[in-house]
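Rather than the whole complex, this shows some of its chains in their spots.
Lettered A and B in written order, each chain numbered from 1.
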């Protein structure tokens, strides 16, 4: 099956920043992303869990598949939002089917 | 045996406190008892819808006219001013930096809707009536404190990010919209509307509130466990001194407005309580450098239980004594 090189960027970020992050991604020309729920985690700001919370507490994971040439624009956009916020960004090489979608 | 025990429980408040304490102890003992996030959110939607609707229906029944506007204005002013007071106290009593102090101050200028809901139930339980529009005042007091706090933070170059999106998020946050919306629906449909859904929003209300307080105890307990050592003695003191100070300003405002004793008590509760839902989310966006453990622990782990156990009975007692109906 024909596959194409791409990058998988995974951004774990505070839920209240989700809207700003995805807006920035769209502005940077990212055509698609997927948001996964996060149950809990641990990092420099300590341990947390989603159970029983009411507000827009917690974090979400935003996954973007992009063509390699779009990566830098995406990272700049994401970084500008994430910079001062709790969260992590990781980038993996991947292959995708149907490259015309990215 | 039962007689002795039952002394502790002559009113709804004891029941509410016991449920909160159960959650607190379970979390501190690291029990894996948890309320699913979706269930906790659904319960809070129920409480907001119910309290808003009942407030609106009560206004429809008794009328409101100018008094409503005056109370709203007073609430907005309190919410703007209380953060300044809180900020000054924090800078004096604690070693918190400007940004952290401003973030905490925002919470104390804003309100805790669960504290308000509990106080409302306590009043109902004791047969004390209050102005139905106090729920609108509660909604009006959610946001202004954030503005004051961001101003306080920015004076030191704290670089808060106050953009149009943030404004919308704050003013149209879920609890404000649902409170105001159901208040208006309650006002429009009045006693007939209330009748139709009373067996949903009135009858089970206190039981649902108890379950919600259990969850609050669980969340507060987990927060306290994770935040050991985050708060110094000064901050802890602030957490129990600020509520009565806030209540005093609420008392003054309530007496000036000529509210009923119940209304005065509720305004005291609003002024004394600290937000733990809307403001934390706003602070994460606008003041990302402020440490969330500090403000969440203070608001949910110190001030909320203080108001539940000591505050509400105190405010109700003072209000009924001074605001002779």
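Remarks
Everything below uses one rule, namely that a residue touches a chain if its C-beta (ideal position, glycine included) is under 8 Å from a C-beta of that chain, and two chains touch if they have at least 3 such contacts.
Fair warning: this is a prediction, and the values are worked out from it, not measured in the lab.
Expressed with the labels used for the displayed chains, the entire complex holds A x3, B x3.
Criterion: only the chains that are shown with their structure count from here on.
The touching residues of chain B, when paired with chain A in their complex, are 34-37, 40-41, 44, 165, 169, 215, 218-219, 222, 226-227, 276-278, 280-282, 284-285, 288-289, 291-293.
Those residues of chain A whose C-beta lies close enough to touch chain B in the complex are 14-17, 19-20, 45-58, 84-86.
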